[in-house]
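Some chains omitted; the rest stay in position.
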Amino acid sequence: MSNNTNPLKIAGHDYQSRLLVGTGKYKDIEQTRAAIEASGAEIVTVAIRRTNIGQNPGEPNLLDVLPPSQYTILPNTAGCYTAEDALRTCRLARELLDGHSLVKLEVLGDPKTLYPDMQATFIAAEQLVKENFQVMVYCMDDPIACKRLEEMGCVAVMPLAAPIGSGLGIQNRYNILTIVENAKVPILVDAGVGTASDAAIAMELGCDGVLMNTAIAEAKDPVLMARAMKKAIEAGREAFLAGRMPRRRYASASSPLDGTIN
Amino acid sequence: MKLQVNGDVLELPEPCNLDNLIQHLGLSGRRLAVEMNGEIIPRSEYAARQLSDGDQLEIVQAIGGG
């Protein structure tokens, strides 16, 4: 059996899990912890937000249940609609995480679709690379743009499957396939996965991993769905490595034709 | 003096450094990052940084997000 334990390599680090998860939308911090543990994810995204002045200091902190010692914390720039806001957010994140420079860049173009503003994304990506950030970039499923982002020095390129939180699954498989074929850095599908088979399909297309949040957090049973996603990612990866059978329009018998009684 | 902290106006007696402000806000010991007048302030410099009237501060933390 071919070895399918080759790890996912991002910015020089090896990860055994190819499932990356967000930490938003959970009922509470305990459900967050339990779901992320069940997912087996090693990279978890967080948002950077203003402290609520005067909030109860005793309140548990996200990074207490997801310690950077155990998880790779991936701060994102969710909510940023300009390159400048994204840059400031990344700089704050790096200070917050003691110089950890891996960031997920997203510069949004519109609140209805939460699709990226690719022009602003290019500007922010270029500057972040200059400032020695290791940039994982959320982008359109545009093969030309994805290649450009790789050439700029992004450490991972993360085309969307469908709108963030839509759960519609991969809308354009040809684009994802083309992006994967052209890539020299990891390609992770980011956003739009709705259920386990969507994640498996992304991996069967040859993606190096999948980043999701809503599909787990908004399932009726997030912890069980997290476990399902872990298996779906592994199943899709192994199916990709195993090499699927060819599609045929007509049937092909599984049992031998000769030796039937009559 | 009047400071702008996370978008709100805050009035404080001088002298006051960044470390004092964080204590005043009940945020001591929390994992934070601070941007002061557009510049990131390393944690190690909080005590050395005197605040003055009109300073703009952003104090952020990590929260759940995807």
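Going in written order, the chains are labelled A and B, and every chain counts its residues from 1.
Everything that follows uses one rule, which is that a contact is a pair of C-beta atoms (placed from the backbone, for glycine too) under 8 Å apart; a residue touches a chain by one contact, two chains touch by 3 or more.
Computed from a predicted structure; not experimentally measured.
Undergrad: Which formula, in the displayed labels, matches the entire complex?
TA: Counting every chain in the file, the stoichiometry comes out as A x4, B x4.
By definition in this document, only the chains that are shown with their structure count from here on.
Undergrad: Any idea how many Å lie between the Cα centroids of chain A and chain B?
TA: 33
Undergrad: Of all residues in chain B, which touch chain A in the complex?
TA: Within the complex, chain B touches chain A at residues 5-8, 25-27, 30-35, 38, 40-43, 58-66.
Undergrad: Once bound in the complex, which stretches of chain A touch chain B?
TA: 21-26, 29, 32, 45-51, 53-54, 57, 61-63, 73, 75-76, 78, 88, 91-97, 164, 211-214, 217
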